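A protein chain is absent from this complex, but the other protein chains hold their places.
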């Protein structure tokens, strides 16, 4: 065990994978000498050479397209997209090719690429360095979507993703790259995909969150520990495929659900959860489901602090939900 | 009034707009001499000239990018994407640029482009000529998303879209381009954006649908007309911004909801509706919400008939929902 | 301040290889099979027996010659019009025909429209419809092969229209920077559906686009079997030697419609078509073989007859095979079915067993 920040845990995860498996290679913009703009790949080019840690030209289309070609050939490429906001030039490659290769070939061509990208707000990055685009990918059959919220999960989920057989979009909450640290197991530590984590047990209400939002959710829950209702916090970790079992069990137990994410509400990931409850847990629900999310606007710059969900807003939603039934 | 097919109604809508407003111009692949692969622009280059009906090189990035430039300058471009499945190379231009221009410039640069694209299955087009990608765009703040289900609406919504001030994604259900026809008013006929249509009134259960799916929804409802429950069918028409008022009023009246779309279920557009009901109409719901949708797989070819929702499946969902409460 | 201009076209360096005559005869046979398949499939589509078809007439020499100059271990990244390459790789007609029918013998499990096939054991990667995406895949695979020290090349196939795609730009740029052992084989058939070549881009040739990426681009008469063979052999030798990629522009003509959904009379003249028909690559190679006395008129008739029978057998066999199993719909989305897919599968199974089912 070592105390690491989240971004260090990502770095160690990559190092471990590259050490254990010569087929793992990294590619992306500024990931080599520069170690990535967030230093997630710091030191890796030095350790593994420029053939396995490849600085690419400025083209996300090219990064993902060549990564797919490498994967078809049998390597395990882990491309980095510098900011998730810049993933869109690769959208066609991801949605039309990566997601569909295994299916369209009748299983002949698995295509295992793990795309890493820092996502989310809280770094004063404005419209183009703050977005949360997870819903686009979660809606795309054939892709897995993974978002860690702790350093240990960052390493453990990343290693599971790299050793998975399917394409994974691995989104890292950049806001807590350094703001959160914790104990991380050494070696080839893996956290299975497809399993949500009960970050805090509770019996009156369930808060569902992922990535950076798990922390204000926990704060809000803790602030009620003495006096208020008993709040469970579920950290989804794998957004697709969703761990329906854990999620439904929690809401069936508590009968109340608050869903938190940074992305705009409309057709956001939270919509799937709310709909799931209306379909499969309707008669357990004691109160309307509430979503605490980013507003239905592009991500702002000067007013970022007002845009992002935070502990007071989550608390308010918890109180409202408790009052409603 | 003239009896027109849906694709003819689109053609007449474009013709009307071009006739009335010299700033309206069309651009896209094969839309000129060839009249579009579905003939939606048939005859328009002949009528309005090659400067206003522009055959472009094979690049959706370029089509949407140049359309945005034209719109910034003050024209009203109406680009065609040959199949919605090929919109992804333009995804960056749509999501990063078109959707955010007005916002990021503090209102200085409205950017009014209407992107037309045929979408959906039912034409034996396989993975890449059948997709329903509406959820990606509905989740993107700054865009409007419109889908007609009848010839009259196709013309009326298209003219409203072209004369709107915001960017509109106008998706045409290609499966019923010719399969559906109806009376279409002459001239500058407009159907307002943002208003759902009660396609059929009913009191026991509401079916929410759009595009090609409105028709099997109506069939299912009609088949119950004599004996069964009284089914309301709501045709959303504008998916973003959603007409929450009409939708909520319907479900509050009936207490039961079945949602239909062709796209995969997970994080699809239906998720937003289900979630909305869990948030704002929970105590009106007498039975769990049910979604009748495409499966969570890429769109198939040989088995397309099993993939797409149809009247029997909708009927089954109606019966189940009636039985559940 | 300097203005760059394209250099005048140059005579190519001496060919590295010449195909032996017996090979050319087999290649001719293959071109005939492709032509017969093409005619037959157009008919099958018209009769409603298959759903769609993309013909390759006019491009047989370019494709078969290219396939001929490659090694079986090389990887092919095709578009949707590449039956000539498929045949040159030795892919049996039956596999193609089953894919066209989307039946239970289709190794793609009926998942794709006709022509979008691929067979891993033939190193022929499954095509998609969005144009150009295969180009950067071929570059990545070439880089991977080099990492593994496999002495192979990858080849991507695409048309004139596809030079406008994002992946053409990204793929060629990456290939130049990383000196990937790959060949970009552009079949300029003069049309991208209804858009003529000169409206696709203003460069004088497509080959010269390679300059923008720092490697050679060559123009070759794609109706000339031997010329294509030489160009590909040379490009392959360069790639294997570590000298990087080549863009080959094979100038051909799409003699048929873009696909069975297309009506070319809307946008091109009969005169143009007639002019190019004169250059039919199958007729041309026959003429050359006849001239060199490698082929007699009777042999030729036998070749056509054999091709027809082979194709007829493939059709007959494909039509006998049962439909694809409905429950395979849920396979291969992921390596294993997710719980949601299992549920959806059960639902469909119940529906097929008689009870109508709700989907998901």
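Note that the chains are named A, B and C in the order they appear, and that numbering of residues resets to 1 at the start of each chain.
By definition in this document, a residue touches a chain if its C-beta (ideal position, glycine included) is under 8 Å from a C-beta of that chain, and two chains touch if they have at least 3 such contacts.
Only a predicted model underlies this, so the values are computations on that prediction, with no experimental measurement involved.
When the full complex is taken into account, the listed residue touching the unshown chain is C:227, out of C:127, C:227, C:252 or C:318. Touching the missing chain, out of B:104, B:139, B:155 or B:291, is residue B:104. Within the complete assembly, C:164 is the residue of C:164, C:194 or C:344 that touches the hidden chain. Residues 29-30, 32-35, 37, 55, 57-59, 61-62, 85-86, 88-89, 124-129, 264-266, 290-298, 300-303, 306-307, 309, 312-313, 315-317, 320 are the ones on chain A that touch the missing chain.
Mapped onto chain B, the footprint of the missing chain covers residues 25, 51, 54, 56-57, 59, 61-62, 65-75, 77, 89, 92-93, 96-97, 100-110, 141-142, 144, 164-166, 194, 241-242, 244-245. Although one chain is hidden here, its contacts on chain C can still be listed: residues 1-7, 9-13, 164, 166, 168-170, 173, 176-177, 179, 199-205, 207-221, 227, 230-231.
Convention: only the chains that are shown with their structure count from here on.
Taking each chain's centre as the average of its CA atoms, chain A and chain C sit 39 Å apart. With centres defined as mean CA coordinates, chain B is found 30 Å away from chain A.
A separation of 35 Å divides the Cα centre of chain B from that of chain C.
Taken residue by residue, chain A touches two or more other chains at 89, 92, 96, 100, 103-104, 141-142, 242, whereas all remaining positions touch fewer. Within chain C, contacts with two or more other chains are made by residues 106, 109, 111-112, 116, 128, 130, 166, 333, 338, 340.
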